[in-house]
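Missing here is one protein chain; the remaining ones are kept as they sit in the complex.
Naming follows writing order (A and B), and every chain is counted from residue 1.
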Amino acid sequence: MSEITYKPGHEPHLRETRRIFRNIDRVGYDPSIACFIKDGGYETLKKAIKMEPAAIIDEVKKSGLRGRGGAGFPTGVKWTFIPKGNTKPVYLVCNCDESEPGTFKDRFIVHQDPHQLLEGMIIACYAVQAHYAIIYMREEFPEAAKIVQRALAEAEKNNFLGKNILGSGYDLNIILHRGAGAYICGEETGLINSIEGVRPYPRIKPPFFPAAIGLYGCPTIVNNVESLCQVRQVLMRGGEAYAADGATRSPGTRIIGVSGDVQRPGYYEIISGSITYGDLLYELCGGPKPGRSFKAIIPGGASAKVMRCDEVLKGRNPDGSVRKMTIFDVPMDLDSIAQHGSMSGSGGVIVMDDSRSMPEMLRNLNRFFAWESCGQCTPCREGNPWMLKLSTRICQGKASPEDVDLLKSVADNICGRTVCAFGEACAWPVQAFTTKFREEFLALTRPINAFKPHNPEAAEARKYLTRED
Amino acid sequence: MSTEQQILPKDAAAAEGKVNVQINGTWYRFPKGTRIADACNSVGVHVPCFCYHPKLSVAGSCRMCLVEQGMPPRLAPGATPTYNDDGYQTIQWMPRAIVACANTVAENMGIRTNGTVCTEARRAVLEFLLTNHPLDCPICDQAGECKLQEYTADYGQLTHRFTESKIKKGKNLSIGPRVNLDQERCVLCRRCVRFMKEIVGEEVLGVVGRGGRNAIACYPGKTLDSNYSMNVVDICPVGAMTSKDFRFKMRVWFLKSTPTIDVNCGTGTNINIWTREQQVYRITPRQNDAVNSCWMPDDHRLNYKYINAPERLLTPLIRTDQQTEQRPAAWEPLLRAVAEQLRRCKSSELAIIASARLTNEELYLTKHLADLLGVKALDIVPRVGENDGMLISADRNPNTTGAKLILGKDGSTLPDIVRGIKIGKIRSLIVLGEDVTAEAGIPAEQLRKLDYLLVMAHSESPTTQEADAVLPGVTFAEKHGTMINVTGRIQRLNQAIDPLGEARADWDILRALLQECGDVPLKAARATSSMEILEEMAEQFEALSGVTWANIGNSGRQILETGVTIPLIEREHAKQP
Partner (left out) sequence: MTEQPDAIAALAETKPSPGEKYYPPFKVTPELTKKAKAYIAMYPKGREQSAVLPLIHLVQEKHGYICPQSVLWIAEMCQSTPIHVQGIVSFYPGIRTSCPGKWHIRVCHTIACALSGGEELLSYVCEKIGIDPKAMTEEEPMAVSADGLWSIEAVECLAACGFGPNLMVNDALYSQMDQAKVDDLIEEYSKKA
C-alpha cells in the first residue's frame, strides 16, 4: 500500500494507522463505485453474503467491536437484542447525525468514501436480516446527501443493493433520510422518532434498546457510521484478528478528531490505546501554539467532563502500585479516561490553552446545550436555559460567588433525572468546569447584595419595593 | 432450618400471577405488569404525577414521579440467591431514581419515596417547573386544585433560587370556543395533546418550538372545537387550560362538589356538580370505567345554566278561571284542589304524559297515581338523537330503561295520547316533567282547549303557561333518586343544592298528590325520602331485588342486560390487554 499518496497536509503521522480513513484526502480517490471497487471494495460483502447471518454476528461479537457513536456499546451484543422468534420486520438505521461538538469523523466518510459505509451497512443489514434500512444524514451535510444518494444508486446498479443481492436471495433497500439540524436526533430513539415524522423526542426507557421496540414498533438496530465501517473491517480481517489489535477491551482503530489550541488540529486514526493523550497532543498535533501551554482538554466531545492538564491522576503500575500521572499519560482507548472521571466518547478532543477563559468556554457549551435541548422533560428543558443565564451572568461579572455553587447545583439536579442521556451530557461539563476551574469562576464574581436586582423584571419590581430617600 | 421448606413469598405470589414489592419498608403483592405509580397509590403511598394519566399513553416526561428503586443484587454465575428470615432477598438500592409511571413492578423490587434520593429528585423537579412558571396563583383559576401548587406544598422547597428573567410565552390564548390556554403556566405534560389524539382522535393540539420555548398550541383555523374539548381543562394539572365558562367565576375552594350523574342522555355520565350555596358553578366528569371513563361531552357539561335561570318556577301556580292569569298558591290548598279536580275527571278522558327524565322513584309514584286515577293513557316522551360514537347515546332521555321497567312504557303510545287530545277524546291531562309543546308536538292551542291541565315542571315553558295548576318541581341537582342507563346500570342522583324557592322534589310532589288523591296502602305514599321509595320498589321489581341506596353507591350497579354499549368504553376495554 505504499503507493497511496495523500493530499499535502493530510499525510498520516507515523504513529497513525489509516484503515477507515485509508482513502480520505487520498490523491486520485473519488467517491465513485468504480474507484472503490478498484481499491478492493465490495470484496468483503461478497464473502459475507455467503456466510450465515448468525456467523457474521458471531464474528462481530468475537472482534469485541464497540460502537463509535460515543457510548461504546458492543456492536455484536446490540445486534443480539432483537427478540428471539421475532416475526416483525427488522430495521437498521445508520446514525449519520454526527453533531457532538468536537466530533467530525463521519463527515469525511460520507463525503469521500461513501461506499465503504454502504458495504459495512449492507453486511450489518444482512447479519440482522433487515430488508429496509435508513441512513439518517444530518441536515448540515447537504453535499454528502447527494453523494450518498448517488452511491446508493450505483450500488443498486451493481447488485450490491436491491433484490437478490449477488445472487444470494437476500433483498435490501436502503434509503436516505435527512435530518434538519437537531443534536437530539443523534440520540437513537430521538432519531427513530425523527424518521417516524414526529417531534424527535427521545423515548422513555424501558425499553432500553430499540432493538426490542424501535422504528414503527419493530426491532431496530441503530449504528454509527464509523461502527458500520468497522464492521467491514471486522469481516475483512476476521473477528479474532481484529480483536488482537489495540486495547483489549476496545480493539481496532479509532478516529480522533482534534480541535482547538494545537499546532495541527484535524483527524488522526490510531490503533486504540496505542498512544497517550500526551503523544496525541505533543507528537501528532505538534504541541501547543507558540508561547502557549495546554490548560484543559475535553477528551470526548463537548459533553465529556473537562480535564485539567495539571490535574494529578492516580494511575496503576503493572505491579499494582499507585503512580502519579496526568492526562498526558492516559492511553487513548475507550475506557482509560473513564477511570479518571471523564469519557472518551466519540473521539472528539477539544484542547484549550492558557489563553482561554474557562467560564467563557462553559458559557459557550451551555449555549449549545440550551439551544439543543428538545424540551421534552422538565429538568433538561428548564435547567439548561437557567444554566446558560447563570454562566452568562458570571461571564458578564454580574454574579455573586454563590451563583457558581448554584450553577453546579442546577447541573446536579438535572443529572440522572432526564429521559435521555442529554441530561448527563449537559450537566457533566458544568459540574467539571465549575469544580475544576472554580477559582476562575470565582474570580469573575463579586459579593452582591442579594436584593440588588440583576434582571429587568426585578429592577422594575424593585421600584415598588424600595423607598427612594 | 427445618427440612420442610417454607413456600417462599415469590413462589406464593407467582402462583397468583403476582409479584412481591416492598414499598417504604412494607411488603405488598401486586399483579404482574402493574405500574409502580399505580401500585404505590393503591397502598396509600402517594406518587405525584403531572404527565401520567391512567387513560392515556405514558409520556414519562414530567419526571415528577421519580422514586428510588432497588432490586436484589445480580448474582455471580452459578451462585444461588439467599433469602432472609421472611423469605425475601436483600434489596440493593439504585443511586438513580426512576420514573414510577413508565416502569412496572417486579419480584422482590423495593420502592422508597421517603429517602433522600426520591425527596431530592422531587424537590429538584418542582424547582425546575417553577423557574419559568408565572406564579400568578392569585389570579389563576386552577389555584386550589392545582397539582403544581399541591406538590410544591408537599414536596417543594420554601425558597426560590431562580432570579433570572423568565421565558415569555403566549397568555390568554383562545384555542377553541370553550377553552383558553396560558402557555406560561403550562408544565408541558402533554396530557391535552395525548387526550385529543388518543381519545378523541383529532390531532388538533401539539407542541411547537423547542427546548425552553416549547409550548402547546393549535393551528390557526383548526381549533379545539371538539365536543370533548373541555376534558383537557380537567386533565390539565395546572392552570394552562381553563374553561371559558368557569374562568374567574369562583375560587374552587369555596365550591362543594357532589357526586351525581348527567341527565342529558341515556349514558348517565358520572359527574361532580360544583356548587356554592344555592348556585351551580360547573360540572366535571367523575371517573367511572363502566360508564364514561374520565370524560364527558362539552354540551352536557355546560347544560346546567337552567338550574339557576330566571325561568325557574319557584312557587305553585293556579288558574281558577280560563280567562285569568295564573297566580301563586300555597302548596297544601293547591294540592287539595288539584286532587279534587282529578277525582272529578273521567278516567277514560284523562291522560298522563310523564318523562323519562324522572327518577325511578318518581316513575313508580306516577304509576301508582295512574292506577289510582284509573288512567290507561300513560306514556313518556321519547327523545332520540344520534349516537356520537363516544359517550352520547342515541337515547337522549336519561331514564328510558327505568320507564320501561316501571311503567312498561317507552314512548310508543304517545302518538295515541297526542291524537286523543287533538280529537278531543282526552279532556284532561297531567304532564310530569315535560314541555309537551316541544318534543311531544302538542300545540299550545290544543292544550288551551283541555278541560284541565296539570303540570309539574321545574321551569316555565309554553306548557306551564297553559296549565290550570303548576306544581314547581326541581332539576336533577336538587333531588335524590335513581336512574337506569342505556346499558342497564342503576345509578344515583345525589342532591347538590336544596330545592330553589318553594319548589319541591318531584318525588315529594307526587307522593303528596298521591296522598291527597286517595287512601293508598303504600309505604311510598308516606315516604320521607326517595331512598324509602326505592326500598319498596326493590321488593316489587325482580330487577331491583337486593338493590339498596347504599349498595348502588356512587358508581352504580349493573342490574339489567340491555345489549346496548357505550362506544368509548368498548374501545377502552379493547385497548386493555
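FYI, a contact is a pair of C-beta atoms (placed from the backbone, for glycine too) under 8 Å apart; a residue touches a chain by one contact, two chains touch by 3 or more.
Bear in mind the structure is a predicted one, so any value in this text is a computation, not a measurement.
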{"item": "Neighbouring displayed chains - absent chain, whole complex", "value": "A, B"}
{"item": "Identified contact with the non-displayed chain, of A:259, A:326, A:384 or A:400", "value": "A:259"}
{"item": "Option touching the unshown chain, where A:31, A:67 or A:179 are the choices", "value": "A:179"}
{"item": "Hidden partner chain, touching residue among A:26, A:68 or A:107", "value": "A:107"}
{"item": "Options B:203, B:311 or B:371, residue touching the unrepresented chain", "value": "B:203"}
{"item": "Sole residue of B:51, B:130, B:175 or B:235 that reaches the chain not shown, by the stated touch rule", "value": "B:175"}
{"item": "For subunit B, the residues touching the chain missing from this view", "value": "169-175, 181, 183, 202-210, 213, 215, 217-222"}
{"item": "Residues in subunit A touching the chain absent from view", "value": "89, 98-104, 106-107, 132, 138-143, 175, 177-183, 194-200, 216, 257-261, 265-267, 298, 302, 348, 350, 352, 356, 361, 364-365, 368, 371-372, 374"}
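In this text, only the chains that are shown with their structure count from here on.
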{"item": "Centroid distance [mean C-alpha coordinates] between subunit B and subunit A, Å", "value": "53"}
{"item": "Residues of subunit B defined as touching subunit A within the complex", "value": "58-64, 66, 95-97, 99, 102-103, 121, 124-125, 127-129, 131-132, 161-167, 187-188, 207, 209-214"}
{"item": "Parts of subunit A lying in touch with subunit B, wherever the complex brings them together", "value": "182, 199, 201, 204-206, 370-379, 381-386, 389-390, 393, 406, 409, 413-414, 416-419, 454-458"}
